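Up next, chain A:
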Amino acid sequence: MTASFPSAAREEVLARIRRAVGDSSAVEQRYAQVPRGYRNAGGAQRPGEACSPQTVALFLERLADYGASARLVDATAAPSAIAEALTGRGADTVVVPHGFPEPWRAGLAGVRVLGDDPPVGLDALDAVDGVLTTAATGVAATGTFVLDGGPGQGRRALTLVPDYHLCVIPADRIVRSVPDAMALLDPVRPLTFVSGPSATSDIEMKRVEGVHGPRTLEVLVVATEPPLADHRPIDDPAES
Partner candidate 1 sequence: MNGTTFLGMPAFPRAARDALGDAQLRRNLAEATRTIRDKRDEAVGELPDWEELREAGRALKEHTLLHLDRYLLQFEEQVTAAGGTVHWARDSAEANRIVADLVKRTGRNEVVKVKSMATQETGLNTALEQAGIRAYETDLAELIVQLGQDRPSHILVPAIHRNRAEIREIFRREMGTRAAGDGLGDAGALGDDPQELAEAARRHLREKFLRAEVGICGANFLVAETGTVVVAESEGNGRMCLSLPQTLICLAGIEKVVPRWQDLEVFLQLLPRSSTGERMNPYTSTWTGTADQDGPREFHVVLLDGGRTATLADPIGRQALNCIRCSACLNVCPVYERVGGHAYGSVYPGPIGAILGPQLRGTASPVDRSLPYASTLCGACYEVCPVKINIPEVLVHLRARVVDGKRRRPLPGPERLAMAAARWTLSSPRRLAGAQRMAAAAARLVRHNGRIRRMPGPLAGWTDARDLPAPAPESFRTWWRRTHP
Partner candidate 2 sequence: MRTALFVTCFNDTLFPGTGRAMVRLLERLGCTVDFPLRQTCCGQMHFNTGYQRECVPLVRRFTEVFDGYDAVVTPSGSCAAMVREYHGRVAEVAGDTRLAAAVRHTPPVYELSEFLVDVLGVVDVGAYFPHRVTYHPTCHTLRMLKAVRQPLALLRAVHGIDLVELPSATECCGFGGTFALKNADTSVAMCADKVRHVLGTGAEVLCATDNSCLMHIGGALTRLRTGVRTLHLAEILASTEDEPASAPRTAEGVAHR
């Protein structure tokens, strides 16, 4: 679709900008001069820090700080941990998007699974007990995981409308800092950065967990030995 409104406004705004600041030249060169001291000032990831036990521990701690229940499990224990988590929340009907790792599905025996294929309607989605996904990456420093709609994550509504979200993340997808994560993400995909359950501080600046998004957020980090068969390396652009 092309612009459906007269471009007089466009031309005028651009002309005003040029009058205000002059012509844009040598942009690349000037952009390169932006100081990036923060990248080596202590907050950034150092070699070997990605998915190190310290990074994973920090990730879990920071998630817990924001009211998400989070723990580390062995690969072999993942299916039972998933099953326990779902049972613990009384989640009988769960949406599990396409591409969710096969080995982990072993924990879903006693659960009614909706595959979102064909897409689950909004009202039906509102009625399920929860959603089970994986995530594209985790950021330890902020306790954030990022959903990019890739395998096992599904479209955005799936992790939004149900009241309970169980997210299972392989440990090797967890990086130290925000810059580390941004470098791995593909902006063309619709991304959702999730840091704890839905919350608000709008009443007296006091944080209250649980407004419109899932009110309960649970995260399982799966130790990544042995590597999962269909686990997509996050920096593989072929998937995006």
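Operating definition for what follows: a residue touches a chain if its C-beta (ideal position, glycine included) is under 8 Å from a C-beta of that chain, and two chains touch if they have at least 3 such contacts; residues count from 1.
On how the list was made: all candidates are chains of the complex that A comes from, given by their letters.
Treat the numbers as computed from the prediction; the structure is a model and nothing was measured.
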item	value
In-complex contact partner of chain A, selected from candidates 1 or 2	1
Partner candidate 1, residues of chain A touching it in the complex	1-5, 7, 9-10, 12-14, 16-21, 24, 27, 30-31, 33-38, 41-44, 62, 65-66, 119, 122-123, 126, 139, 141-144, 149, 155-157, 160-161, 178-179, 182-183, 185, 187-206, 208, 210-214
